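The block underneath contains the structure these notes are about, expressed in C-alpha cells.
For this view, one protein chain was removed and the others were kept in their places.
Chain lettering (A, B and C) follows the sequence in which the chains are written, and residue indices restart at 1 in each chain.
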Amino acid sequence: MDEKAGSDLDDLMAAVRRFAEVRDWGQFHSPKNLVMALAGEVGELCDLFRWLTPEQSQRVMEATDEGRPVEDELADVLIYLLRLSDVLGVHLGKAALRKLEANELRYPVAKSRGNPRKYTELD
Amino acid sequence: MDEKAGSDLDDLMAAVRRFAEVRDWGQFHSPKNLVMALAGEVGELCDLFRWLTPEQSQRVMEATDEGRPVEDELADVLIYLLRLSDVLGVHLGKAALRKLEANELRYPVAKSRGNPRKYTELD
Amino acid sequence: MDEKAGSDLDDLMAAVRRFAEVRDWGQFHSPKNLVMALAGEVGELCDLFRWLTPEQSQRVMEATDEGRPVEDELADVLIYLLRLSDVLGVHLGKAALRKLEANELRYPVAKSRGNPRKYTELD
Partner (left out) sequence: MDEKAGSDLDDLMAAVRRFAEVRDWGQFHSPKNLVMALAGEVGELCDLFRWLTPEQSQRVMEATDEGRPVEDELADVLIYLLRLSDVLGVHLGKAALRKLEANELRYPVAKSRGNPRKYTELD
C-alpha cells in the first residue's frame, strides 16, 4: 500500500459501498440492522480485552496472535460505521469535527485536566 | 467547513489526540478503557434505534430531534475508535482496506449475492 | 430437570459462583472485567439478530439451528449478570423489583400506553 492509502474517509466509504452493492446487500443494510452489526463487532472487541489488565491491554499489539484479531475488529467497526453513515447520509468526518468543537466547550481545558467527566457533572 | 474538512483520517486522529493530550487524559486512555467507552457509545446508538422499525430507521435523519443525536453518536464512535487505534499504534484506514480485501475472498460475489452470511457458513 | 429447577436466582448465583471458584477464576472476575464479558455476550446476541426482520425475530426459536444459539447466548448473559451482581454484592432480583416499582412512577399507565418513552420525555 502506498503511504496515503486508507487515509481518505470518502474513498473508504465508497469502497465499502461498492463491496455491499455488488453483493446486493442493500436489502439487509437498514440503519437499524447496521447498528446491531456495529454492536456485534464492538462486542468482539470487548471479548478480546475482557480478561486483560489495563497494562496488558497496552501491549496487546506486540503478540501477533492477539494483535491481528484486534486490528481486524477495529477494521470491522470502521467498515460498519462507514456503511451506517453512508446509508444515513451523514458525513462521518465532518460530524466528528463538529463534535470535537462542541466538546471543547463541554470539557474546558482548565476544568477537565486530569478529569474525564463532563464539566456539568463536576459540581 | 471547507469541502474536504473531516475527510482525512490522519488529520482527525491527530485532532482527537490533541484533544486528549491537552486535558492530560492519557492516564485514562488505556486500550481496555477505550474499548469500554466505545461500547458505551454504541449502546447509545442502540438506544436511539431500538424501538424503530427498519423502515422508520431509514428516515431517522429527516427529523431534526432524532437526526442530530444520531449524528452526534456516530461522531462519538469515530472519535473513540480513532483514539483507540492511536494508542494501539494501528492505522485504522489501512486496516480497513486490508479487511475489505480479505472479505473479497470470504464473501465471493457469486456465492454472497443477496446473502450476508460467510461463504463457509453457507454449506 | 424438575419443574422448578433453574427458577431460584439465589441457587443459580451460587452455582455460578462455585463454577468460578473451583477454577480459581476470581482473579479475572473484577466487576470491570465482568462488565466487558457481559458486553461481549450481548454482542453475540446482536450478531444473531442483526439481519433478521422484526417478524423473523419472532420466529427465531422455531428453527433448531437458530434457536439453540439464541438460548445459549441468553444463558451466557444471565450467567455473567449473576456473577457480576455476586462480586458487587448486589441482590439482582431485589434490585429488579425496586426498579419495576420506580418505573411505575416514571411510566404512568395513562401516559405510557402505546408509547415506550419516559413520561418526562413526552412533553
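Operating definition for what follows: a residue touches a chain if its C-beta (ideal position, glycine included) is under 8 Å from a C-beta of that chain, and two chains touch if they have at least 3 such contacts.
Note that the coordinates shown come from a computational prediction; the quantities given were computed from them, not determined experimentally.
When the full complex is taken into account, the listed residue touching the unshown chain is A:36, out of A:12, A:36 or A:81. With the whole complex as reference, residues 28, 33, 36-37, 39-44, 46-47, 49-51 of chain B touch the missing chain. Along chain C, the points of touch with the absent chain fall at residues 1, 5-10, 12, 15-16, 19, 22-25, 27-28, 30-33, 35-36, 38-39, 42-43, 45-46, 48-49, 52-55, 57-58, 60-61, 70-72, 74-79, 81-82, 84-85, 87-100, 103-104, 107, 109, 112-114, 116.
Mapped onto chain A, the interface with the missing chain covers residues 32, 35-36, 39, 51, 53-54, 116.
We adopt the following convention: only the chains that are shown with their structure count from here on.
Distance between chain B and chain C, defined via averaged C-alpha coordinates, is recorded as 26 Å.
Separating the CA-averaged centres of chain A and chain B is a span of 3 Å.
Each of residues 36, 39, 51 in chain C touches at least two other chains.
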